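One chain of protein is taken out of this complex; the other chains stay put.
Right, chain A next:
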């Protein structure tokens, strides 16, 4: 499948407290790398990746944001037009989890259209986890989010998280538009022409 054949471009946003591993998750997803020496994001950063799901290629424009309080006034402007928002917290830090409420209300305030929300509990490779899977699950259920736990370091769940989110967006009518206009969603398997037997 060549680059031309893209079904649509989706805007995805990653938010969450500083140091929860937003950029690491993104780097793992886009480059399949883990860089412990990744510097703290300033403002917003941006990455592109194509993803093929069920034969449909989707281009993702993923906006990675800084988690620091002072940058918060900068980032909401990027919420506009996002089809998916990934909320990240650190399983080993309770405060990053409790602060999700603030992030949620911020998204609700600034996002312009309905978005698919996903909750990602990062750093499950670490031993000193304080937020249980069940807590994350409950929070996600309460706020109608997708939920997954992941580790950017061990790559557990990272790819799956993005795939799941994109699939959900694609399945939700009215969230996205065709890029080329003429392209249709492809069916899983191509149909074989029925063979005729001659006697």
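Throughout what follows, contacts are C-beta pairs under 8 Å (C-beta built on N, C-alpha and C of every residue); 3 or more make two chains touch, one makes a residue touch a chain; residues count from 1.
Going forward, contacts and distances are computed from a predicted model.
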| item | value |
| --- | --- |
| UniProt protein name of the chain not shown, from "Rab3 GTPase-activating protein catalytic subunit", "Deoxyribose-phosphate aldolase", "Trafficking protein particle complex subunit" or "MIP18 family protein galla-2" | "Rab3 GTPase-activating protein catalytic subunit" |
| Chain not shown: contacting residue from A:5, A:45, A:106 or A:167 | A:45 |
| Hidden partner interface residues of chain A, rising order | 17-19, 30, 36-48, 61, 67-70, 73-74, 76-78, 80, 109-110, 112-113 |
